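Here the complex is missing one protein chain, while the rest keep their positions.
Right after this comes subunit A.
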């Protein structure tokens, strides 16, 4: 069996968002947010390094989205499944509430996020059923 030894795509993208955010904040002069985000990146780097070496507990590795083996990968998938369902429900609730309270005009960002999540869900279902 080959243990999972690479940085997951989720974490690669998460780091890009964090570092990109730090650079952006620096560019617009919000230096304290730059510092906070870079501290976060440093913390994550340590957590990822430990997880990639199989260190820490199974919970800490799943928490870092760096599962070490198939069982931790299944646990991570289950956790993301729950998180995804809550995210869809929360976003839909926000959309409905804004629609009702803002005269039928929810914020554009909420509509775009809802479309992104719905689109992702559709693609994910296609891929999942093809793989199964």
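Points worth noting:
The criterion applied here is as follows: a residue touches a chain if its C-beta (ideal position, glycine included) is under 8 Å from a C-beta of that chain, and two chains touch if they have at least 3 such contacts; residues count from 1.
Here is the rule we use: contacts and distances are computed from a predicted model.
The subunit not displayed here is recorded in UniProt as "Helix-turn-helix transcriptional regulator", chosen from "(2Fe-2S)-binding protein", "High-affinity branched-chain amino acid ABC transporter permease LivM", "G3E family GTPase" or "Helix-turn-helix transcriptional regulator".
The omitted chain makes contact with subunit A at the following residues, 1-3, 54, 57-58, 61, 68-72.
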